[in-house]
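All protein chains but one are shown at their positions in the complex.
The first chain written gets the first letter, and so on, giving A and B; residue counts start at 1 in each chain.
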Amino acid sequence: MAAAGPAPGAARGPAVPGDRPLTLPLLLPAWAVIGVFLVVPVGLMVVYSFLTQGFRGGVIWEFSLAAYDRFFLDRGLFGDEPPRLEWTYIAVFWRSLWQAGLATLTCLIVGFPTAWFIATRPARSRTAWAFLITVPYWVNLLIRTVSLRFLIRDQGPVNQALIALGLTDAPIQMLNTDFAVQLGLFYSYLPFMVLPIYAAVERYDFALSEAAADLGASRWVALREVVIPSVRPGIVAGCLLVFIPSLGAFLAPDLLGGAKTYMIGSLIEDQFKGSLGNWPFGAAVSVILLSMVLVALLFYARNQAREGRA
Amino acid sequence: MSGGVRHYPGFAAIAALCLAILYLPLGVVAVYSFNASTSITAWGGFSWRWYIDVFQGPEAPRFRAAAWNSVTIAFLAASVATAIAVAAAVAMVRSGRFRGKSATFALISLPLMVPEIVTAVATLIFFSTIGLTPGYLTILIAHITFCIPFAYLPVAARLSGIDPAFEAAARDLYASRGQAFRLILLPLLAPGIVSGWLLAFIISLDDFIITNFVKGAGMETLPTAIFGSVKQGIKPNIMAISTMLLAVSILFVTLSWLAGRTGRRAAAPS
Partner (left out) sequence: MAEAAVVVRDAVKLYGGVVALDGVSLSIRDNEFFTLLGPSGCGKTTLLRLIAGFERLTSGAIALHGQDIADLPPDRRPVNTVFQHYALFPHMTVLDNVAFGLKMRGVGLAERRRRAGEMLEMVHLSGFAGRFPAQLSGGQQQRVALARALAPGPRVLLLDEPLSALDLKLRQAMRVELKTLQEETGITFIFVTHDQEEALTMSDRIAVMSAGRLQQVGAPREIYEEPVNRFVADFIGETNLVPVEVGAVAGGLAPVALPGGAVLQLAAAPGSEGRHHVSIRPERLRLAPSGAGQLSARVERIIYKGTDLQLVARMAGGGELHVRIQNTARADLPPPGAEVGLVLGEGAARLLAD
């Protein structure tokens, strides 16, 4: 007589005869918690973005496009005159994209050589280096940002040092500038750039570089023509890991930047603070931010699939 | 020279610079937390006064309450998230291929992919809709949710390095399913579980953005308390708290790293 095969649709695995398959019950808690407390909330957030603003925070359950209208349009779709784009919020997004992009680039320029250097250490010191790079990531982001604020304020140690060295007479204003935000983002997310590149370089076959050198390529040509294409998945992953959180960053712009460096994170946060907030608008901005991140992730997934095929 | 192609001039300097940038601000704050002077600008000699201030000063009750909330939430969130993560990892790694496997992996990693501020907004909206008053419970639920992937990754990584033949051997030697899990898999998986729990604990302890959204009035964790104080300017007692938090984080990450390392040596199939 035949042993019963796995029920159709049931999770199948190498469960031994006589064992009930446990895949489903084991996965259920994870599905339930993330489903109920993250997927449902994100869905609800999308719904909220189409509701009417409540008087003191919150919403009125009436369909409305007001949030998106406020974000994109200066003059409405339904007026007599043709609709016109509203630039205020698009500018905030643009500035955030630009800041995040620049931070990603800086992290890459510093992170790649660092990752390369670590990956070419002897095995023993390599793990120690990788560990040293990771530790700051686990230190509270708030504390790191506050430390930076302490360091670069007008009377802070950096300015004191500059004055003591005679490099400047008066303190250089660094706090509340784009530079400070850049520094904050760079400092916050640098380990995210280093680690995936490090992992990729560690798997890189250095014989390829030797072959390139043997065929007459200089180091830098070999870097461009052989190394970078080989470790590209690591670079792409690193860029994404820096870019995505930078785009929605709140602490660095809030604590290091000023009014001029307003970014998406602060724009969203403002909509939910106190009675002046606008929940549907805040939800709409979050939806737009999330969509941009999903696009970046899709791009990454496609890239991965292509690398996998190659 | 064989190391020739590995060497690029300047890379070592950049790596050193990188470490300096990462540690300099933390180091400076740690040093200034021992400053005897009330001014945060001038150095007034070494002193423990700000640490004493944290525990006995005027703000001490507030910090104590916040620390209690932070630590208990981190403990509970890490424990629940790790339990969920271990169950999920066993199913994912030991069930072969099944329908919905990659979707499940995407779901488990979702908290890592959604920007924190978006998670914060969505969670706030959710709790407000179902009418759950913001407070300890809402923070705890939110923390459990985003801790799951942090606990999951080390556990799953460890589990996929454990030869399934160990469990098969236990079953072969008359162990029931439960006994094979308890006596064989769990001890072998322990370093991964410890590592995952510690990381989840730190992540929960450190969270500011999501907590800030769902905490409600009057409820503070250490990061939100620090943020509130910093808005008025950085005071030396904040530097003392920060330094302590820093020490806790570094201690936990080091432990987690060591757990992962010692475990890996023992787990390789003999």
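Here is the rule we go by: a contact is a pair of C-beta atoms (placed from the backbone, for glycine too) under 8 Å apart; a residue touches a chain by one contact, two chains touch by 3 or more.
Remember, it's a predicted structure, so these values are computed and weren't measured experimentally.
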Exercise. Can you list the shown chains that the hidden chain touches?
Worked result: A, B
For this session: Could you tell which one of B:Ala175, B:Met219 or B:Met244 touches the chain left off the display?
Result: B:Ala175
Exercise. Of the residues in chain A, which ones touch the absent chain?
Worked result: 1-5, 14-19
For this session: Name, in rising order, the residues on chain B that touch the hidden chain in the full complex.
Result: 97, 163, 165-166, 168-177, 179, 184, 187-188, 266-270
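In this section, only the chains that are shown with their structure count from here on.
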Exercise. Across the complex, what residues on chain B touch chain A?
Worked result: 3-8, 10-12, 14-15, 17-19, 21-26, 28-29, 32, 40-41, 83-85, 87-88, 90-92, 94-100, 104, 107-108, 110-111, 113-119, 121-126, 128-129, 141-142, 144-146, 148, 152, 164, 171, 177, 199, 202, 205-206, 208-209, 213, 223, 226-227, 230, 234, 238-239, 242, 245-246, 249-250, 252-254, 257, 261
Problem set entry | chain B contact footprint on chain A (complex, rising order) | 9, 11-16, 19, 21-24, 26-27, 29-31, 33-35, 37-42, 44-45, 48, 58, 110-111, 113-114, 116-118, 120, 127, 129, 131-136, 138-144, 146-151, 155-157, 160, 186-187, 190-191, 194, 206, 209-210, 212-213, 219, 222-223, 244-245, 247-248, 250-251, 255, 264-265, 268-269, 272, 279, 282-283, 286, 289-290, 293, 297
